[in-house]
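The block that comes next holds subunit A.
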Amino acid sequence: MLQIELLSKSFDKGKNFALKDVSFHLKQGDICAIVGESGSGKTTLARLIAGLETPDQGSIRIDGNMVSSTGRLVPPEKRKVGLVFQDYALFPHLSLMQNVVYGISKDKNKNERAEEILKLVGLKELKDRYPYELSGGQQQRVALARALAPNPSLLILDEPFSNLDSMLRMQLRNEIFEIVKNTEVTAIFVTHDTQDALAVADEILILQNGRLIQKDEAANLYTKPKSIYVASLFGNTIQLSSELQSAFKCPLKEDCCAAVRNENFAINTECEHVTHARVLKKTFLGPDTRLLLRLENGQQLTVLTKDKIVEDGIIIGFNSTDVLQFTS
Partner candidate 1 sequence: MKQLIFLIALLGFSACKNNTEKTGSSSQEQANVVNVYTHRHYSSDQELFDLFEKNTGIQVNVINASADELIQKMKIEGAHSPADVLITVDAGRLTRAKELNLLQPVNSELLKKTIAPHLRDPEDYWFGLTKRARILVYAKDRMEEANLSTYEDLAGEKWKGKILIRSSGNIYNQSLLASLIVNNGEAGAKKWAQAIVNNMARAPKGNDRDQVKALVAGEGEVAVVNTYYIGNMLNSESPEEVKAAKAIGVFFPNQKGRGAHINISGAGVARYAPNRENAIHLIEFLISREAQEIFANTNYEYPVNPEVQPAALLQSWGEFREDSLLLSKLGENNKNAVMIFDEAGWK
Partner candidate 2 sequence: MKQAGSKNLFSINNRLKRLKRDTNKWAILTLVLLGFIALPVISIGIKLFSGPGETWGHILENLLLDYIGNSLFLVFMCGFMVVFLGVSTSWLVTRFEFPFRKQLEWLLILPLAIPSYIVAYSYAGILDYGGSLELILRVFGLEFSRIDIMNKTGLAFVLGISLFPYVYVSSRAFFLNQANNLMEASKMLGVGEIKSFFKLILPLARPAIVAGLILVLMEVLNDYGAARYFGVNTFTTGIFRSWFSLAEPETAVYLSALLISIVFGLILLEKFQRRKIQFSNNRSGSAGIQRRTVSKGLQCVISCAVWLPVLLGFLIPVAQLIYWGWLTYDNVFSSSFLILSFQSFGIAFLTALITVTVAIALIYFSKWSRSNSLKNIAKLGVLGYAIPGAVVAIGIMIPTIFIDTWLIKIVEALFQIQPGLIISGTLIALIYAYVVRFLAVAFNPIEATALKVSDSIPDSSRILGVGNIKTFFKIDFPLIKTGILSAFILVFTDVIKELPLTLILKPFQVNTLAVKAYEYASDEMVMKAAIPSLLIILTVMLPIIFLNRLLVK
(Lines give C-alpha, C1' and ligand atoms only; values in the text may rest on other atoms or scores of the structure.)
Protein backbone atom coordinates (compact mmCIF):
# COMPACT_ATOMS: atom_id res chain seq x y z
CA MET A 1 0.00 0.00 0.00
CA LEU A 2 2.71 2.47 1.02
CA GLN A 3 6.27 1.82 -0.02
CA ILE A 4 9.07 4.13 0.95
CA GLU A 5 12.62 3.58 -0.21
CA LEU A 6 15.77 5.39 0.92
CA LEU A 7 13.97 8.64 1.57
CA SER A 8 16.28 11.55 2.49
CA LYS A 9 15.65 15.21 3.06
CA SER A 10 18.00 17.97 4.10
CA PHE A 11 16.98 21.57 4.63
CA ASP A 12 20.53 22.90 4.44
CA LYS A 13 21.93 21.32 1.30
CA GLY A 14 23.33 18.23 2.97
CA LYS A 15 24.93 19.63 6.12
CA ASN A 16 22.24 18.15 8.34
CA PHE A 17 19.65 15.62 7.38
CA ALA A 18 16.11 15.92 8.68
CA LEU A 19 15.57 12.49 7.25
CA LYS A 20 18.17 10.03 6.05
CA ASP A 21 17.74 6.84 4.06
CA VAL A 22 14.39 5.88 5.51
CA SER A 23 12.71 2.83 3.99
CA PHE A 24 9.60 0.95 5.08
CA HIS A 25 6.37 -0.56 3.77
CA LEU A 26 2.80 -0.55 5.04
CA LYS A 27 -0.01 -2.91 4.19
CA GLN A 28 -3.57 -1.94 3.40
CA GLY A 29 -5.49 -1.19 6.59
CA ASP A 30 -2.40 -0.93 8.80
CA ILE A 31 -2.36 1.59 11.57
CA CYS A 32 1.19 2.60 12.09
CA ALA A 33 2.66 5.04 14.55
CA ILE A 34 5.78 7.05 13.94
CA VAL A 35 7.41 7.85 17.25
CA GLY A 36 10.26 10.25 17.83
CA GLU A 37 11.32 13.29 19.74
CA SER A 38 10.90 16.71 18.27
CA GLY A 39 13.53 17.12 15.59
CA SER A 40 13.64 13.43 14.86
CA GLY A 41 12.22 13.98 11.39
CA LYS A 42 8.81 12.45 11.98
CA THR A 43 6.87 15.49 10.81
CA THR A 44 9.16 15.83 7.80
CA LEU A 45 8.42 12.22 6.93
CA ALA A 46 4.68 12.85 7.18
CA ARG A 47 4.94 15.98 5.02
CA LEU A 48 7.04 14.14 2.43
CA ILE A 49 4.41 11.43 2.16
CA ALA A 50 1.68 14.06 1.84
CA GLY A 51 3.67 15.88 -0.82
CA LEU A 52 4.19 19.08 1.12
CA GLU A 53 7.95 18.73 0.97
CA THR A 54 10.23 17.63 -1.82
CA PRO A 55 12.65 14.81 -1.02
CA ASP A 56 16.31 15.00 -1.93
CA GLN A 57 16.41 11.31 -2.63
CA GLY A 58 14.30 8.22 -2.49
CA SER A 59 10.87 7.24 -3.63
CA ILE A 60 7.36 7.02 -2.28
CA ARG A 61 4.65 4.81 -3.74
CA ILE A 62 1.06 4.93 -2.67
CA ASP A 63 -1.22 2.13 -3.89
CA GLY A 64 1.48 1.12 -6.28
CA ASN A 65 1.69 4.55 -7.89
CA MET A 66 5.00 6.37 -7.79
CA VAL A 67 4.16 9.73 -6.24
CA SER A 68 7.64 10.94 -5.43
CA SER A 69 11.06 10.14 -6.80
CA THR A 70 14.12 11.99 -8.00
CA GLY A 71 12.48 12.50 -11.33
CA ARG A 72 8.83 12.78 -10.51
CA LEU A 73 6.69 14.60 -8.03
CA VAL A 74 2.93 14.27 -7.76
CA PRO A 75 1.42 17.38 -6.15
CA PRO A 76 -0.36 16.86 -2.83
CA GLU A 77 -3.81 17.44 -4.28
CA LYS A 78 -3.39 14.41 -6.55
CA ARG A 79 -2.11 11.95 -3.92
CA LYS A 80 -5.33 10.94 -2.21
CA VAL A 81 -3.74 11.35 1.17
CA GLY A 82 -5.62 12.72 4.15
CA LEU A 83 -3.73 14.76 6.71
CA VAL A 84 -4.82 15.96 10.13
CA PHE A 85 -2.56 18.79 11.19
CA GLN A 86 -1.26 19.40 14.66
CA ASP A 87 -3.05 22.76 14.77
CA TYR A 88 -6.08 21.22 12.98
CA ALA A 89 -5.84 23.93 10.27
CA LEU A 90 -9.59 24.27 10.01
CA PHE A 91 -10.69 26.95 7.58
CA PRO A 92 -11.70 29.69 10.00
CA HIS A 93 -14.11 31.42 7.63
CA LEU A 94 -16.09 28.29 6.79
CA SER A 95 -18.70 26.50 8.88
CA LEU A 96 -18.14 22.89 9.96
CA MET A 97 -20.31 21.66 7.15
CA GLN A 98 -18.43 23.77 4.61
CA ASN A 99 -15.13 22.57 6.03
CA VAL A 100 -16.10 18.97 5.57
CA VAL A 101 -17.70 19.47 2.16
CA TYR A 102 -14.58 21.32 0.97
CA GLY A 103 -12.67 18.24 -0.15
CA ILE A 104 -15.64 16.53 -1.79
CA SER A 105 -17.22 19.48 -3.53
CA LYS A 106 -17.24 17.58 -6.81
CA ASP A 107 -19.29 14.70 -5.48
CA LYS A 108 -22.92 14.55 -6.39
CA ASN A 109 -24.15 13.71 -2.96
CA LYS A 110 -21.55 15.68 -1.09
CA ASN A 111 -24.01 16.92 1.52
CA GLU A 112 -25.17 13.45 2.48
CA ARG A 113 -21.59 12.28 2.68
CA ALA A 114 -20.59 15.25 4.83
CA GLU A 115 -23.50 14.79 7.18
CA GLU A 116 -22.75 11.11 7.44
CA ILE A 117 -19.15 11.77 8.35
CA LEU A 118 -20.06 14.52 10.81
CA LYS A 119 -22.44 12.07 12.41
CA LEU A 120 -19.60 9.59 12.63
CA VAL A 121 -17.55 12.04 14.66
CA GLY A 122 -20.62 13.05 16.64
CA LEU A 123 -20.85 16.66 15.55
CA LYS A 124 -23.81 16.62 13.24
CA GLU A 125 -25.77 19.03 15.42
CA LEU A 126 -23.03 21.64 15.25
CA LYS A 127 -22.64 21.60 11.50
CA ASP A 128 -23.49 25.28 11.04
CA ARG A 129 -21.09 26.50 13.69
CA TYR A 130 -17.72 28.03 12.93
CA PRO A 131 -14.41 26.59 14.12
CA TYR A 132 -13.79 29.33 16.69
CA GLU A 133 -17.04 28.36 18.41
CA LEU A 134 -15.74 24.85 19.15
CA SER A 135 -13.62 23.34 21.90
CA GLY A 136 -10.24 21.87 21.10
CA GLY A 137 -11.54 18.31 21.11
CA GLN A 138 -14.40 19.22 18.82
CA GLN A 139 -12.05 20.96 16.41
CA GLN A 140 -9.94 17.82 16.42
CA ARG A 141 -12.88 15.72 15.39
CA VAL A 142 -13.84 18.15 12.64
CA ALA A 143 -10.30 17.99 11.30
CA LEU A 144 -10.59 14.20 11.23
CA ALA A 145 -13.99 14.32 9.55
CA ARG A 146 -12.67 16.71 6.95
CA ALA A 147 -9.67 14.51 6.21
CA LEU A 148 -11.82 11.36 5.96
CA ALA A 149 -14.55 12.86 3.81
CA PRO A 150 -12.83 12.34 0.43
CA ASN A 151 -12.07 8.67 1.28
CA PRO A 152 -8.27 8.98 1.20
CA SER A 153 -6.21 5.87 0.58
CA LEU A 154 -3.90 6.94 3.35
CA LEU A 155 -4.60 9.02 6.45
CA ILE A 156 -1.83 10.81 8.30
CA LEU A 157 -2.39 12.28 11.73
CA ASP A 158 0.41 14.63 12.70
CA GLU A 159 0.63 14.96 16.50
CA PRO A 160 -3.14 15.24 16.68
CA PHE A 161 -3.40 15.31 20.44
CA SER A 162 -0.53 17.55 21.41
CA ASN A 163 -2.76 20.57 21.89
CA LEU A 164 -5.12 18.81 24.27
CA ASP A 165 -4.94 18.32 28.02
CA SER A 166 -4.19 14.82 29.24
CA MET A 167 -7.67 13.84 30.42
CA LEU A 168 -9.31 14.79 27.14
CA ARG A 169 -6.47 13.29 25.24
CA MET A 170 -6.98 9.70 26.36
CA GLN A 171 -10.67 9.82 25.75
CA LEU A 172 -10.34 11.47 22.37
CA ARG A 173 -7.52 9.19 21.30
CA ASN A 174 -9.68 6.14 21.76
CA GLU A 175 -12.66 7.76 20.11
CA ILE A 176 -10.67 8.92 17.12
CA PHE A 177 -8.99 5.62 16.49
CA GLU A 178 -12.28 3.81 16.90
CA ILE A 179 -13.47 5.88 13.97
CA VAL A 180 -10.27 5.34 12.01
CA LYS A 181 -10.43 1.60 12.50
CA ASN A 182 -14.05 1.51 11.42
CA THR A 183 -13.29 3.26 8.19
CA GLU A 184 -10.53 0.70 7.50
CA VAL A 185 -8.25 3.34 6.09
CA THR A 186 -4.50 2.87 6.21
CA ALA A 187 -3.29 5.35 8.80
CA ILE A 188 -0.02 6.84 9.95
CA PHE A 189 -0.03 8.40 13.35
CA VAL A 190 2.83 10.73 14.15
CA THR A 191 3.48 11.26 17.84
CA HIS A 192 6.16 11.88 20.42
CA ASP A 193 4.21 9.94 23.01
CA THR A 194 4.90 6.22 23.18
CA GLN A 195 1.80 5.59 25.26
CA ASP A 196 -0.36 7.03 22.49
CA ALA A 197 1.41 4.89 19.96
CA LEU A 198 1.10 1.73 22.01
CA ALA A 199 -2.58 2.36 22.57
CA VAL A 200 -3.60 2.52 18.96
CA ALA A 201 -1.00 1.27 16.54
CA ASP A 202 -0.45 -2.16 15.08
CA GLU A 203 3.05 -1.26 14.21
CA ILE A 204 5.45 1.36 15.45
CA LEU A 205 8.33 3.11 13.70
CA ILE A 206 10.97 4.71 15.83
CA LEU A 207 12.82 7.68 14.35
CA GLN A 208 15.91 9.22 15.87
CA ASN A 209 17.91 12.06 14.29
CA GLY A 210 16.29 11.45 10.95
CA ARG A 211 17.04 7.76 10.87
CA LEU A 212 14.65 4.86 11.17
CA ILE A 213 15.88 2.95 14.23
CA GLN A 214 13.34 0.21 14.47
CA LYS A 215 10.03 -0.78 12.98
CA ASP A 216 8.12 -3.50 14.75
CA GLU A 217 4.99 -4.53 16.56
CA ALA A 218 4.52 -2.97 19.95
CA ALA A 219 5.28 -6.12 21.93
CA ASN A 220 8.47 -6.77 20.04
CA LEU A 221 9.66 -3.25 20.55
CA TYR A 222 9.21 -3.69 24.26
CA THR A 223 10.92 -7.02 24.56
CA LYS A 224 13.55 -6.64 21.86
CA PRO A 225 14.47 -2.99 21.55
CA LYS A 226 17.34 -2.43 19.18
CA SER A 227 18.85 0.35 21.22
CA ILE A 228 18.70 1.84 24.65
CA TYR A 229 16.92 4.79 23.08
CA VAL A 230 14.08 2.57 21.94
CA ALA A 231 13.99 0.84 25.31
CA SER A 232 13.80 4.10 27.21
CA LEU A 233 10.84 5.24 25.12
CA PHE A 234 8.74 2.78 27.10
CA GLY A 235 9.74 4.08 30.47
CA ASN A 236 12.72 4.68 32.70
CA THR A 237 15.56 2.37 31.70
CA ILE A 238 18.84 2.09 33.53
CA GLN A 239 21.95 1.48 31.56
CA LEU A 240 24.34 -1.04 33.08
CA SER A 241 27.62 0.79 33.24
CA SER A 242 30.71 -1.26 34.09
CA GLU A 243 30.47 -0.04 37.70
CA LEU A 244 26.87 -1.18 37.94
CA GLN A 245 27.83 -4.47 36.30
CA SER A 246 30.40 -5.08 39.00
CA ALA A 247 28.01 -3.99 41.77
CA PHE A 248 25.40 -6.48 40.59
CA LYS A 249 28.05 -9.03 39.68
CA CYS A 250 26.72 -9.32 36.19
CA PRO A 251 29.63 -9.05 33.78
CA LEU A 252 28.91 -8.62 30.10
CA LYS A 253 30.85 -8.92 26.91
CA GLU A 254 33.10 -6.00 26.03
CA ASP A 255 31.49 -4.67 22.86
CA CYS A 256 27.98 -4.91 24.09
CA CYS A 257 25.84 -2.54 26.03
CA ALA A 258 23.03 -3.49 28.31
CA ALA A 259 20.20 -1.99 30.31
CA VAL A 260 17.50 -2.98 32.72
CA ARG A 261 14.06 -1.42 32.83
CA ASN A 262 13.23 0.30 36.05
CA GLU A 263 10.21 -1.88 36.68
CA ASN A 264 12.38 -5.01 36.53
CA PHE A 265 14.39 -3.98 39.55
CA ALA A 266 13.05 -5.84 42.58
CA ILE A 267 13.51 -4.84 46.20
CA ASN A 268 14.09 -7.41 48.88
CA THR A 269 13.17 -10.35 46.68
CA GLU A 270 15.01 -13.31 45.25
CA CYS A 271 16.87 -12.34 42.07
CA GLU A 272 19.83 -13.60 40.13
CA HIS A 273 21.83 -10.40 40.52
CA VAL A 274 21.53 -8.59 43.83
CA THR A 275 23.34 -6.08 45.91
CA HIS A 276 22.90 -4.29 49.21
CA ALA A 277 22.03 -0.65 49.13
CA ARG A 278 21.35 2.27 51.48
CA VAL A 279 18.48 4.63 50.81
CA LEU A 280 19.84 8.16 50.76
CA LYS A 281 16.67 9.96 49.81
CA LYS A 282 13.00 9.17 49.27
CA THR A 283 10.73 11.31 47.11
CA PHE A 284 7.00 10.69 47.08
CA LEU A 285 5.60 10.86 43.53
CA GLY A 286 2.05 9.57 43.96
CA PRO A 287 1.86 5.99 42.62
CA ASP A 288 5.66 5.72 42.72
CA THR A 289 8.40 6.60 45.12
CA ARG A 290 11.78 7.69 43.86
CA LEU A 291 14.73 6.27 45.74
CA LEU A 292 18.27 7.51 45.63
CA LEU A 293 20.46 4.58 46.61
CA ARG A 294 24.08 4.04 47.43
CA LEU A 295 25.16 0.56 46.45
CA GLU A 296 27.73 -1.60 48.22
CA ASN A 297 30.54 -0.51 45.96
CA GLY A 298 29.70 3.15 46.46
CA GLN A 299 27.83 3.64 43.19
CA GLN A 300 24.71 5.79 43.29
CA LEU A 301 21.51 4.66 41.56
CA THR A 302 18.04 6.17 41.23
CA VAL A 303 15.07 3.85 40.90
CA LEU A 304 11.32 4.16 41.08
CA THR A 305 9.33 1.75 43.19
CA LYS A 306 5.69 1.05 43.95
CA ASP A 307 6.57 0.01 47.51
CA LYS A 308 5.37 2.55 49.96
CA ILE A 309 7.47 1.62 52.97
CA VAL A 310 11.14 1.16 52.46
CA GLU A 311 13.71 0.73 55.22
CA ASP A 312 17.07 2.39 55.10
CA GLY A 313 18.93 -0.78 54.16
CA ILE A 314 17.59 -2.88 51.31
CA ILE A 315 18.57 -5.58 48.88
CA ILE A 316 17.99 -4.71 45.25
CA GLY A 317 18.38 -6.86 42.16
CA PHE A 318 17.13 -8.14 38.81
CA ASN A 319 17.00 -11.33 36.78
CA SER A 320 19.32 -11.96 33.86
CA THR A 321 16.30 -12.56 31.57
CA ASP A 322 15.39 -8.91 32.12
CA VAL A 323 18.72 -7.65 30.86
CA LEU A 324 18.29 -5.97 27.48
CA GLN A 325 21.37 -6.32 25.34
CA PHE A 326 22.18 -4.22 22.30
CA THR A 327 25.09 -4.34 19.95
CA SER A 328 26.41 -0.84 20.06
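Following the convention adopted for this analysis, a contact is a pair of C-beta atoms (placed from the backbone, for glycine too) under 8 Å apart; a residue touches a chain by one contact, two chains touch by 3 or more; residues count from 1.
As a selection rule, all candidates are chains of the complex that A comes from, given by their letters.
What you see is a predicted model; the values in this text were computed from it and never measured.
For subunit A in this complex, the touching partner among the options 1 or 2 is candidate 2.
Residue ranges on subunit A touching candidate 2, taken from their complex, read 6, 8, 10, 13-14, 20-21, 50-54, 56-57, 70-73, 75-83, 85-87, 89-93, 102-103, 146-147, 149-150.
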